[in-house]
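Just below is one structure, and these are the notes that go with it.
Moving on to subunit A:
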Amino acid sequence: MAKVQGEVIIDLEKCKGCELCIIACPEETLAIANIINKKGYRYAIKAQDNCTGCANCALVCPDAVITVYRKVEKAPKQAV
Partner candidate 1 sequence: MSELNEIMNPIKENICLPEFLVYERPDTLTEQEFHYCPGCGHSTVHKLLMEVVSEMGIVGDTIGVAPVGCSVFAYHYLGVDMQQAAHGRACAVATGIKRVMPEKIVFTYQGDGDLAAIGTAETVHAANRGENLLVIFINNGIYGMTSGQMAPTSLEGMVTTTSPYGRDVLTQGYPLKISELLAHLPGVYYVTRQAVNTAGNVRKTKKALQRGLEYQKKNLGFCLVEVVSNCPSNLKMTPLESNEFVANQMIPFYPLGDIKVPEVK
Partner candidate 2 sequence: MLQEAIFSGFGGQGVLTMGMLLGYAGVIEDKEVTWMPSYGPEMRGGTANCIAIVSDSLISSPIISTFDSAVTLNQPSIEKFEYKVKVGGNIFYDSSNTINPPTREDINIYACPVSEEAIKLRNSKVLNMIMLGAFIEVTKVVKMETLLKALEQVLPERYHKLIPLNKQAIEIGMGLVRK
Partner candidate 3 sequence: MGDVKFMKGNEALSEAMIRAGCDAYFGYPITPQSEVLEYLAREATKRTGMVVLQAESEVSAINMIYGAAGCGKRVMTTSSSPGISLMQEGLSYIASAELPCLVANINRGGPGLGTIQPAQGDYFQSVKGGGHGDYHLVVLAPCSVQEMVDYVKLGFELADKYRTPVMILADGAIGQMMEKVELFPQMERVVTDYPWATTGRPAGKDRRYITSLHIQPEKMEEINHTLQAKYKVMQETEVRYQALHLDDAEYLMTGFGLAARICIKAMELGRAKGYKIGMIRPQTLFPFPTKIYAEVAPRIKGILDVEMNAGQMIEDVRLSVEGKTRVEFFGRMGGMIPSPDEILENFEKYFIKGS
């Protein structure tokens, strides 16, 4: 099976902490931080390292602060 690795980068200073991305993420990768950014919002952060790069978070992010990467590695064929 192919191995999918994703990564999100959130511009935390621009995040308004609306939490839409957290709900949109099927992997529960994201969570809300306990601290605030310069705007005074508790921003979204990556809580787990299980992102698949599906980009749902970025799609629903109203402020376009999420960048998403997705790397698909074909698994090397193994002898059965």
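Here is the rule we use: contacts are C-beta pairs under 8 Å (C-beta built on N, C-alpha and C of every residue); 3 or more make two chains touch, one makes a residue touch a chain; residues count from 1.
A quick word on the picks: all candidates are chains of the complex that A comes from, given by their letters.
Only a predicted model underlies this, so the values are computations on that prediction, with no experimental measurement involved.
Shown alone here is subunit A; of the other chains of the complex, listed as 1, 2 or 3, the one that touches it is 1. Remark: subunit A residues 5-7, 9-14, 16-20, 23-24, 33, 37-38, 41, 45, 53, 55-56, 58-71 touch candidate 1 in the complex.
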